[in-house]
Structure formats: C-alpha cells, structure tokens
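Quick one: the structure is below, and I'll ask about it shortly.
All protein chains but one are shown at their positions in the complex.
Labels run A and B following the written order; every chain starts at residue 1.
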Amino acid sequence: MPVYQASLTIATDGAGTHEITDRVAAEVRRSRCKAGIVTVFCRHTSCSLVIFENADPSARADLEAWFDRMVPDRDPHFTHTAEGPDDMPSHIKTALTRTSEVIPFADGRLLLGQWQGVFLWEHRARAHQRSVVVTVVGE
Amino acid sequence: MPVYQASLTIATDGAGTHEITDRVAAEVRRSRCKAGIVTVFCRHTSCSLVIFENADPSARADLEAWFDRMVPDRDPHFTHTAEGPDDMPSHIKTALTRTSEVIPFADGRLLLGQWQGVFLWEHRARAHQRSVVVTVVGE
Partner (left out) sequence: MPVYQASLTIATDGAGTHEITDRVAAEVRRSRCKAGIVTVFCRHTSCSLVIFENADPSARADLEAWFDRMVPDRDPHFTHTAEGPDDMPSHIKTALTRTSEVIPFADGRLLLGQWQGVFLWEHRARAHQRSVVVTVVGE
C-alpha cells in the first residue's frame, strides 16, 4: 500500500468558497489506488476547508453571509488587527470549519454523497494563492 | 496493510444526535486489524458527525438547543429556503461540526476516551435514512 502525495495551488479571488472536488478526484485517479482514503489538508490559518452543498449557489451565499454576521470585521474586541479588519475574523472562521478532511474512495472514485462538494473557503478579502496537500493512502 | 470499507445505513427519527459508536467498533473488529485508524465519513450536507459526551443525555440536549439558538430556523436573512425553514440551518450546523472524523484503535479496540461517543447528528426536522462510510486502515 503506497502513499501518494500532491500539492494543489489554488488562486482565490477574495472571500468565498471555491470548489476543488474535481482536483481532489483527479489526484485519486493519478495515485492508481482503488480503495482507501484521501486526506485534504489546508496549509493556512486564514482559509479553510468545508464539504458542502454544491448544487445551488444560494446555499453557499447564505453560509458565507451567516459567518460574516457571526464573526464581523471590525469587532471592537479584537486586538490582533495589524493585518487589517478581516484578519482576525479569518482566523476564527478557520477554527470554526476544517483544516483537514478525510474522504473515502472505492473503485478509484470519491465516495461523496450526491450533493457534496469539497471547497476551499477563502476568508480574506483579497485574492490569494493557497496551497492544499492531498495524500492518498490505499491499495 | 489492507483497507477495509463498510457502509452504515442509519435511520434517524428527526433532529437530534444518534450514537453510532458500537457500529463503528464492530467494523473495526470485522476488519481483523489490530492497530491503525478508522475514518468515519458522513455522506450528507444536512447532517454531520460529532464526538461528544455520551454519559448524560442532558449534555446533548443542551448542545442541540444551543445550536438551535445560534442558527435559528426562519432566519429572515436566508434565501435558500425552497426545501423548508430547517434546510439552510442544517447546512450551517453541518459546516460548524464535522463531516469526517478519524479515530485511532489498538488491540482491535477504539482508543476513545472514557466519556466519548461517536454521534451522527441529524439536523433536518424529518426522519431520514443516512449513509456513513467507515474505512479501516491498519495492520
């Protein structure tokens, strides 16, 4: 049972969810493993991962707006503000969602549910280059 | 080191936490692996996983009530409402908890702490059939 590892670079265009399901699935195919698990790991503290409804964009818009209400920019309690008003909210939104996800696969295909997509969630206002490590462990 | 995979079907009777610890432990035994990790993956976007206190049901009742206060049905901000007032809150509660968990085991037994149980958390009001994939990687 080998380990297959790849690094994905994702260009975000500012705050919002960015689907990466197809890129994760492509790495599973490249690994030539038939069954096992694929780990997705986000190498940042101001963006995160979430597995979410990928059919109707209004669900993601509502999700993002709810998080913006819960963790507003310019909260006067924040002291960690040197990088701007969206910095501390980005860290908190990351803590509330995921840095790693583990997805099973069989017959070389991700065992996601019908409505599930894997998303990188950029929490900073500006565009960024983000790095995600994909590791396949299987047979 | 083989990969062992099984699919669990869980019938929920509406919103609430549903313990699946024994079913996950049974799959580890069936795998005949002695040491390794078991990944639990929830194939839905309106129910999720959480590892939580399993001794006193009042802890789960308080947890569920807190989430209901934080993410209330009928929030007028929501636009994704075609499936009913509990649809968008279900997606947000899923994003706030877990889609995948990875639990270590040794001597064929889960290394959970004394008070930990593995729960499927149904966020929709209605009863559903839910699917969870269990993958054992070990030796």
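Methods note: a residue touches a chain if its C-beta (ideal position, glycine included) is under 8 Å from a C-beta of that chain, and two chains touch if they have at least 3 such contacts.
What you see is a predicted model; the values in this text were computed from it and never measured.
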Contact with the hidden chain (one of B:Ala26, B:Leu63 or B:Ala125): B:Leu63
Contacts of chain B with the absent chain, listed as residue ranges: 1, 35-37, 50-53, 56, 58-59, 61-63, 65-66, 69-70, 96-98, 101-104, 106, 111-113, 115-116, 137-139
Chain A, residues in touch with the chain not shown (by the definition above): 1-3, 5, 39, 41, 43-45, 70-71, 75, 77-80, 88, 91-92, 94-96, 98-100, 102, 131, 133, 135, 137
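The definition used in the following text is that only the chains that are shown with their structure count from here on.
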Centre distance in Å when chain A and chain B are each reduced to the mean of their C-alpha atoms: 20
